[in-house]
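Below is a structure I'd like to ask you about.
Every protein chain but one is kept in place in this view of the complex.
Letters A, B, C, D, E, F and G name the chains as they come in the text, with residue numbers starting at 1 for each one.
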Amino acid sequence: MELHEILKSLQTGKISLKKAQKLLSLYSIEKIEDFAKIDVGRKRRKGIPEVVFAETKTIDEIKKIIKSIMKKSNNIVVSRIQKNDLNKIIKFVEKLNYKVKTGKNCSSILIYKKPIRNENGKIGIITAGTSDIGVAEEARLMSESMNCKCVVSYDVGIAGIHRVFPTLKEFISNDIDVIIVVAGMEGALASLVSSMTDIPVIGVPTSVGYGYGKDGIAALASMLQSCSMGISVVNVDNGIAAGAIAANIANRRTRK
Amino acid sequence: MELHEILKSLQTGKISLKKAQKLLSLYSIEKIEDFAKIDVGRKRRKGIPEVVFAETKTIDEIKKIIKSIMKKSNNIVVSRIQKNDLNKIIKFVEKLNYKVKTGKNCSSILIYKKPIRNENGKIGIITAGTSDIGVAEEARLMSESMNCKCVVSYDVGIAGIHRVFPTLKEFISNDIDVIIVVAGMEGALASLVSSMTDIPVIGVPTSVGYGYGKDGIAALASMLQSCSMGISVVNVDNGIAAGAIAANIANRRTRK
Amino acid sequence: MELHEILKSLQTGKISLKKAQKLLSLYSIEKIEDFAKIDVGRKRRKGIPEVVFAETKTIDEIKKIIKSIMKKSNNIVVSRIQKNDLNKIIKFVEKLNYKVKTGKNCSSILIYKKPIRNENGKIGIITAGTSDIGVAEEARLMSESMNCKCVVSYDVGIAGIHRVFPTLKEFISNDIDVIIVVAGMEGALASLVSSMTDIPVIGVPTSVGYGYGKDGIAALASMLQSCSMGISVVNVDNGIAAGAIAANIANRRTRK
Amino acid sequence: MELHEILKSLQTGKISLKKAQKLLSLYSIEKIEDFAKIDVGRKRRKGIPEVVFAETKTIDEIKKIIKSIMKKSNNIVVSRIQKNDLNKIIKFVEKLNYKVKTGKNCSSILIYKKPIRNENGKIGIITAGTSDIGVAEEARLMSESMNCKCVVSYDVGIAGIHRVFPTLKEFISNDIDVIIVVAGMEGALASLVSSMTDIPVIGVPTSVGYGYGKDGIAALASMLQSCSMGISVVNVDNGIAAGAIAANIANRRTRK
Amino acid sequence: MELHEILKSLQTGKISLKKAQKLLSLYSIEKIEDFAKIDVGRKRRKGIPEVVFAETKTIDEIKKIIKSIMKKSNNIVVSRIQKNDLNKIIKFVEKLNYKVKTGKNCSSILIYKKPIRNENGKIGIITAGTSDIGVAEEARLMSESMNCKCVVSYDVGIAGIHRVFPTLKEFISNDIDVIIVVAGMEGALASLVSSMTDIPVIGVPTSVGYGYGKDGIAALASMLQSCSMGISVVNVDNGIAAGAIAANIANRRTRK
Amino acid sequence: MELHEILKSLQTGKISLKKAQKLLSLYSIEKIEDFAKIDVGRKRRKGIPEVVFAETKTIDEIKKIIKSIMKKSNNIVVSRIQKNDLNKIIKFVEKLNYKVKTGKNCSSILIYKKPIRNENGKIGIITAGTSDIGVAEEARLMSESMNCKCVVSYDVGIAGIHRVFPTLKEFISNDIDVIIVVAGMEGALASLVSSMTDIPVIGVPTSVGYGYGKDGIAALASMLQSCSMGISVVNVDNGIAAGAIAANIANRRTRK
Amino acid sequence: MELHEILKSLQTGKISLKKAQKLLSLYSIEKIEDFAKIDVGRKRRKGIPEVVFAETKTIDEIKKIIKSIMKKSNNIVVSRIQKNDLNKIIKFVEKLNYKVKTGKNCSSILIYKKPIRNENGKIGIITAGTSDIGVAEEARLMSESMNCKCVVSYDVGIAGIHRVFPTLKEFISNDIDVIIVVAGMEGALASLVSSMTDIPVIGVPTSVGYGYGKDGIAALASMLQSCSMGISVVNVDNGIAAGAIAANIANRRTRK
Partner (left out) sequence: MELHEILKSLQTGKISLKKAQKLLSLYSIEKIEDFAKIDVGRKRRKGIPEVVFAETKTIDEIKKIIKSIMKKSNNIVVSRIQKNDLNKIIKFVEKLNYKVKTGKNCSSILIYKKPIRNENGKIGIITAGTSDIGVAEEARLMSESMNCKCVVSYDVGIAGIHRVFPTLKEFISNDIDVIIVVAGMEGALASLVSSMTDIPVIGVPTSVGYGYGKDGIAALASMLQSCSMGISVVNVDNGIAAGAIAANIANRRTRK
């Protein structure tokens, strides 16, 4: 029943107020369902792959999900795979004739059918220490799944400030759209980078560090408090989100 | 003395190792000073105005700073002005023949000489409640100071979810580059907006709310935890930073 | 344009993919707007009054909002009115010929046109100390605005455990539907009450107390950790929400 | 000795004040013991099963407790059973000729003699992600042990907002008494659901998520701060309590 | 109706089960009420005066409460009186012909009729700094209200460790029963005192200090973590409770 | 050199000021050493056994420490022994011909030569749940090592409030000196017990519980905030300290 | 009585064990008192002035303390003076014919008789922003009171990294012994400075900043987490302590 029918039926006493109320609830939800169907389609066109969080799943569940999603998608990111499962899943995927991209020290993988083109936006990724590389690689995989080109520079800490400059030089030469700074400990690298460039910076605090402010809390607070007004932040260790956001920003620029 | 001179002098015994060490320190710092001078110039060209945090300053200090900066800049944002000082500062600025832009419920102002052109990137600003408007207006002033066009939609809470949709419609029609979502309480509006669009979202948690999670903590945590992978976040109530970052992103797109 | 038209136009090449994408976004949002209109109406029929949070508003803003809402509503709750504004607002409302209900030690008021009937659900409200009364009264006003009958018993602390029992007796005799327990300090009253009855309990921690666990944190933690499985909790000092939820529960029972 | 006897004996000097004091203490405690005995009975009649927290117990202790309680009860919930013990305990129970109900991804079980009738209140359970299902299933088992009918809808996240609507439609059609929303991450689903219905909502934050606000803290804060006034909350991961409270509310309605 | 009557009536069908259930609830609560009445009496005999928390009350409310309690009690402690009200309340009390005891830097007073005897237990009170004296004086007033003798030694910080020893000497000479250590900042004085004596120590952290660990948090944590196993702790600034507990302990010793 | 000698030597120029300063430092520290020697003796006479924290030690280190201390002491408490080491250590001790006392669910043991006499003070120990028993048993072992008599009552939660009363009755009949309340979750049992008796109460929050306020934080906050003024608190799970303090208090009473 | 006398008397039965125990306690404390007297003298010779925390004191109390200490000392630091009291206290001190040194934006003063010589160690002080100057000036006053020479450089933030270098150049040229870095917000300046020099760095986080990590928490965490291993930290805003420690370190160097 359409909206006006319901209201008319109520007015003319054909249905009770309670009935009308229930019909209206159902009616509006049906409208939403139309919206829902469209929305799903639109999401897929954006090119953001589905991300499966593997940590809390058994290897069989993961395999099943991969199979099911890859039937209708071009690519999928599986994140936080248990150490022991990583190789098993890679072999499983290759048997299915999909391609796999992995990252250094990284428990996430990118599975895809059509080749990654790297023709969209350009993203620079920089880490403070070697322990931050795993998170940075998650960001890279995610960005590449959205067809961005990534320029990476790892282990550039604030303690050795001189190592920051050649990296920035490379980013400027490459006409980078967004910089992702991955840093644990005191997280000051994000402020430093942002203070020296007008390229937008996404800060990713990592859980590297110990004692007071560990678990990424010092780095998170430090990035949020940055006096340099060019940093926005994602949650601790959330390389996946950083990659998605950066690609989102970078790709808009190329779309115009 | 140049680098090789110092080293040579050391080698040939003209200077002591201690002297050489001191000279090298001074030498490298002089190099940096050159860099510094250039950097300052580059910053100014980017078009980010200086921001003066008025809260901890006397009205005389503020006036002095405004005068001094406006001599060499086109615009300046003065933020968090004490309630009683706001009108006095506006009058002072107008006497100096500069123009002033203010915001609703907003303790920040934008002072400028040349007209704001709104010809660069386009930014959508949306708030959850009326109490969030002051922070949103800070973001608007900051964005406009960087010549962005802002489309605003205030008081669109998640409690009245239906009010979100017409806003999104307007943003899409206007080809907005970035959306700034300003929300206190549970901050869920940012997740909701981000789940329905592929435009990059900057979340600004506000200190609206009380009890557990007050001071913006619930909204901040909520935005950082968002399962929708399209939000990056600035610190609580930091509308100024959100405006600068959004303009930074939006303007890159228009620059190409 | 309807959904199939858009898709057809795309298929037959009448419109570009980009155009189609934009039309679809607009289309689905229009659907939502229909939903929105209905939703607003349904909300009003539920009988939950609008709540205006006065703390961050000027007295003129409050007056304007009251006037505007009361034109189309039967009642409104204005909460957290500044001490100095309370009487002025009451006088203003009475001049408009609306009725006002106030609470002891309570900065909120209930404004209404048609008399409060108290014929729906029955709610028991119990506080641990005298300092908790203001919050309890907010819950009472809110419940009464939804036509519930409230039985209150204030200053029944766990330190004087014997005072709890006559209250419970009264609640059972009155066939209470829900009990709201308002308690600061260690908040143990909620556990105690819940352990002795099968009536659902809504716990409202208050910000009464000092030192470690102050600002309601001890009471909140205590209620959430309760080993008695019959308590659900609202935020610190949120009497308004407790009243709305309790009335919501109680009124469902009477509706059948 | 009765109260007046004690006091009289004191008055007439038969007993010392110290003796009287001791007798009075003992006297009043004896009175309480009567109360205690009744209370135990009343608890049992309410139909809330005993809940045994298995996590900190050995398998032998658990078996012993099950045996002992099932002698005089109709059902018992054993929660948080160690992964390795789950099947052993189920076999043990079936050998005793009791029936067992389990849940998906759920470490709790419901043991019962008489069949579960599902004829009391009706409860809707909805989760944001697949990782929240275990907690939701605990709520379901608990509710069913109290003879409620449960309608469940799992993996309905805010990131895919369109999936929320069909669920709500089903809940309204089924005349649900209470909705339990189980959500980790930013927990926004609870606000969203509550904003669209007048059915009381019990929020259960889960410990799903990582980084800042992990361990359910973001979801808890978000639910407590909700601007939609229809949510009350239980502790993180406490599906058992949510089920008990929901059944408590739903069953009152059917009892009238 | 007595217990067996109710049950019999149920058995013989004179009353319904619902009626029986209600009667039993009421019956057991009546039993409790007897207990309650006795309990109140017992409390009074213990000699712990009522404590009125003045901070959140108007001066008129305070006066009214004092009047009402002093009618049936020998003494009362009024704590946390607003600065402006202190002298007014003292005058008011003296007009009523009660006696008042005040403390240095202390916003609490002790009102009494019969003279304080100081003949029960003996309590030593020691503070780290001059800013801790107000809290220490609250403990003294409370202890004296329970007829304990107090030996005080103020401003004995760990920074001047040598000042601790003469105090301990005096305490031992006076055969002190309990020591109350009042300390803010790092609160180390409590550990130090406890490490040098076998007299039980009650630690009272105070809110003196600033920066990280302020509001008494550092002192509280420090006292709870003390490696010297002789300290138990009350909440920050809770001199009143410390006095009551210390007197409780000290007086038991003298009672035997 | 004695004090006056040093000063004289300085005055007459025999030693430099720097020398004098050093001598004075050494002099005063020598004085302290005398004190130290006495102090050690006094500690031993008090009858508090040494406590060895086993958790961070290897089994060989523990054995070595036990051997070494038992040579000159009558008893020793070894706390927090690793599960696998417990029986090995007990066997080791029995081989050395010392006696061992263990506790239920308790990883601590009491080793002693002369029999435990239980003739000093009397201590009541009460726990909220079965999971709190291990901590309670630590308190018991510690108290017994100081020759106190312990009356225990385990698993008396606030959820079954009626179970509290018979315990209190037994404590009063036994003329208990101090009550130790061991409780996790919301820790309300401590407030409840304290509100019904004038026996001093030592609260021991335990790390039982989960979600917000877990790790004993809710119980600790709740006990510190207690409105009943008779509780002092030790740190979470610190049964050892509670036992030592309680024995300290109880034994003073018997010593007079 | 001397130690051996006491023990002999006990041995020969002249005194009871209890008496001996008491005498020993008193004896050892007397020894300590000797130590105490010397200690006081030694402290004064070190040249650290007494510091009076004015915030919680009345102006009359402050005047009295100044008068009393200046009788026997050469200088005194009065810190955190209320805004309104500052000039009154300065006038009061000048009337007493003492000299006063003040600092910019600084609520602390240094009072002295003999001229400040600046001939001991050399200290560099650097602040991130203008709002940090008050705290830096406290450090300067404290250092100067200990006769150190201070080289200051204010408003050198990380956002304008180029401003850091000339400052470091000046510090190295001046042969500075210790650097005090005063910084709020993200506190990264301390890491940056420390990464570029081998001069020891004392970090002073300030309470400048807002939102998450405010009150100096972000700066504190950031400095404690610094990957540059050359920073030790004092508490938030504790310029006084930083000055004392820095002078302590710097002066040792000059003393040799």
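Criterion: contacts are C-beta pairs under 8 Å (C-beta built on N, C-alpha and C of every residue); 3 or more make two chains touch, one makes a residue touch a chain.
This one's a predicted model, so the numbers in the text were calculated from it and none came from an experiment.
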{"item": "Contact partner of the left-out chain, one of E:Gly187, E:Pro200 or E:Gly243", "value": "E:Gly187"}
{"item": "Full-complex contact with the absent chain, from E:Gly103, E:Gly134 or E:Gly209", "value": "E:Gly209"}
{"item": "Touch with the omitted chain, as defined above, among F:Thr130, F:Asn147, F:Thr167 or F:Asn235", "value": "F:Asn235"}
{"item": "Absent-chain interface as seen on chain F, which is shown", "value": "22, 25-26, 29-30, 32-33, 35-37, 39-40, 53, 56-57, 205, 207, 216-217, 220, 235-238"}
{"item": "Footprint left on chain E by the chain that the document does not show", "value": "128-129, 157-161, 185-188, 191-192, 195-196, 209, 211-214, 217-229"}
{"item": "Missing-partner contacts on chain A, residue numbers", "value": "130-131, 160-163, 165-166, 168-169, 172-173, 208, 210-213"}
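Quick note on the criterion: only the chains that are shown with their structure count from here on.
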{"item": "Which listed pair, B-G, A-G or C-E, duplicates the contacts of B-D in over half of its pairs", "value": "A-G"}
{"item": "Chain G, residues touching no fewer than two other chains", "value": "25, 29, 32, 35, 39, 160-161, 211-213, 217, 220"}
